[in-house]
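Have a look at the structure below before the remarks.
A single protein chain has been omitted from the complex, and every remaining protein chain is retained in its original position.
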Amino acid sequence: MDFSVILSDALRSGIGPIAAVYALAAMGLNLHFGYTGLLNFGQVGFMLVGGYGLAITVSTYDGPMWLGVLAGVACAIVLALLLGLPTLRLRADYLAITTIAAGETLRLFYRSSWAEPVTGGVFGLQRFAKDFYDLSPIERGTYGVWLVRFSSRDLWVMIVGWSLVVVAAVLLALLIHSPWGRVIRSVREDEVAARSLGKNVYAYKMQSLVLGGVIGAVAGMLQAIQVQSVNPDNFDPGVTFFLYTLLVLGGAGRILGPVVGSILFWFVLSFLDSALRQAIDAEYISPDLISTSEVGAVRFALVGVALILLVAFRPQGILGSRKEMLLSDR
Amino acid sequence: MTADTGGSSGPGAHAGTGTGRLSGVVPEPGVRKPDPLLVLDQVTRAFGGLVAVRVEHLEMQRGVITALIGPNGAGKTTLFNVVSGFDRADGGRWSFDGQPLTGSPAHRVARRGLVRTFQLTRTIARLTVMENMLLAAPGQRGERVLPALLRPLWRGQEREFERRADELLDRFRLGPLRDDHAGTLSGGQRKLLELARALMARPVMIMLDEPMAGVNPALTQSLLGHITQLRDEGLTVCFVEHDMDVVMGISDWVAVMADGHLVAEGPPHTIGRNAAVVDAYLGKRHDEPEATGEEEKE
Partner (left out) sequence: MRPQRKFVLALALVLVSVPALSARAQGEAVPRGPTFGARALQALIDGIQFGVIIAITSVGLSLIFGTIHLINFAHGEFVTIGATFAFYLNAAAAGPGWHLIPAAVAAVAFGALLGGAVERGLWRPLRARGTGLINMFIVTIGLSLLLRHLVLVLYGTRPASFAQYDIQSTIGLGPASITPRDLTVTLLAVLVLLGIAMLLQKTRIGTAVRAVSANRDLAEATGIDVQRVVLFVWMLGGGLAALGGVFFGLVEIVTWDMGFKLLLLMFAGVILGGLGSAYGAMAGSLVIGVVAQMSTLWFPVDLQYAWALLVLIVVLLVRPQGILGQAERVG
């Protein structure tokens, strides 16, 4: 077994573009779930409309990239309104079911045959990211330090991605530590109290849903650009589940929770993946027990175990405070 | 608190500002009062077939403490919930300070200056005491998304609110706890915080749902003192209470509900002698099923 390869894979994944995408999407989810207490299980739906908004504008209708970005953001706002108007007055579990159903319904519509002229159906869309890569100031080639190397394209996506993460973190920190954030947190804790003090809880929940949804849509665009294609099957409900895992891992209701969570999540996932593959190749693990093709499934099963153990034993995550967590039991 | 401090004010439990002006009012249910702040007409609320509230007419005088009493299931809390916008009425109209309030959602009711508290204290555990106070401040510039991002737009206002909150906290002896999470406070301290927080919202009238429930005797005295003092400063108070000693001690006017109806009204000393009240409490109609709706319907 070659540990430098395992470590290199894990490091590349932990700081790579996909970790940035998931950190960003989870920041939106953190605003919903961590700060406002909205149980949104359809964050992937926002990523989908964001990614497709960009891809359809550029690839299907030959529009410019900036228009695609605007379209993606607009779609996310519309989706948030559509989801929120009927369900934000209902109990949390209704929102959970509606959002997961809405995300999946969207995916099914986007991949269906009648949507194919616009969305590309099951084949998805390609060739919309050229403008983005043309903006890159980085010379072609590969760059890296120590064990980690990235292509110039990935590096450009990473720079933009992590910059967006920083911008989102600053904006969210400003918001959360403002009177607006105080209301949002009070809605999470006790919306009856918030209403009795003159706060229009419904409006605040809606604002939170829209803002977090837009952040999710931007993450979706970044993902589309990184893989240079959108495909409906990249947006299955499992993505939202990963977002919850890394959010709980990092600490929900902490500005940097999703960032720490995403880096660690992808680091560990790739580490496991790489280590398992090497162990099987080196026959430390019998191929009869797990074959290399099953490694992907095994690591997702381990994600499930990790999520259960985290919630049971450290629900506040890495950055949260257990003392504060216990206060909320009313 | 309003600037309405007309009339004489002085020490003693019954020397509040509005009390004098209620002296000529006939003690009968639904009676008109000289300066009503909250006026209810034909307010009804039924759960399934059970009528929880059916109040023909009720006026609450500005600047006095009105106690709302009645046996369990009389519909007091339901009436509170309807007026404060936490429950919908099946019919009727009500107005506040001369303007209609019928069917207003809870947050609008609070913004109009009618602020309520809850039987089970609703302080927000994971916010600090100060944050709980600041939350209640009305008209905050930083509560809208875009201005929230620009700290200079609201920081001055926030400082003002903090000063005011500190004053209120000191008044309720919560000053030293200002940076603690509200969840670490004792039950009594939470009651005080909830009252202080309600005042932070600059109410014209506060409605207290069983403010003394589960509070030790020493704190009860302190709360009573605070409430009468607030009245003396011009605030209108309405509270639901079971303990007759408390009611007799501080209220200027008592309204009695039974089976959803308003059965009696009058100054506290007349209430004990009222036949309808004795019936309501001792249960002339005790064999009839009680209306539900005493629990907080949310």
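We call the chains A and B, going by the order they appear; numbering starts again at 1 in every chain.
Here, a residue touches a chain if its C-beta (ideal position, glycine included) is under 8 Å from a C-beta of that chain, and two chains touch if they have at least 3 such contacts.
Keep in mind that what you see is a predicted model, and the values were worked out from it rather than measured.
Considering A:197, A:248 or A:319, the position touching the chain not shown turns out to be A:248 (whole complex).
Screening A:89, A:127, A:149 or A:323 against the full complex identifies A:89 as the residue touching the chain left out.
Residue-wise, the contact with the chain that is not shown comes from A:301, picked out of A:1, A:135, A:282 or A:301.
Residue A:202 is the one among A:133, A:162 or A:202 that touches the chain not shown. Contact between chain A and the unshown chain involves residues 37, 39, 82, 85-87, 89-94, 96-98, 100-102, 104-105, 108-109, 111-114, 191, 195, 201-202, 237-238, 241, 244-245, 248, 290, 294, 297-298, 300-301, 303-308, 311-312, 315, 328-329.
Following the convention adopted for this analysis, only the chains that are shown with their structure count from here on.
Residues 171, 174-175, 178-183, 185-186, 189-190, 192-201, 207, 211, 324, 327-328, 330 of chain A are the ones touching chain B in the complex.
Considering their complex, residues 84-86, 105-108, 110-111, 115-118, 122-127, 131, 134-136, 138, 140-145, 148-149, 151, 154, 158, 181, 183-184, 197, 201, 298 of chain B touch chain A.
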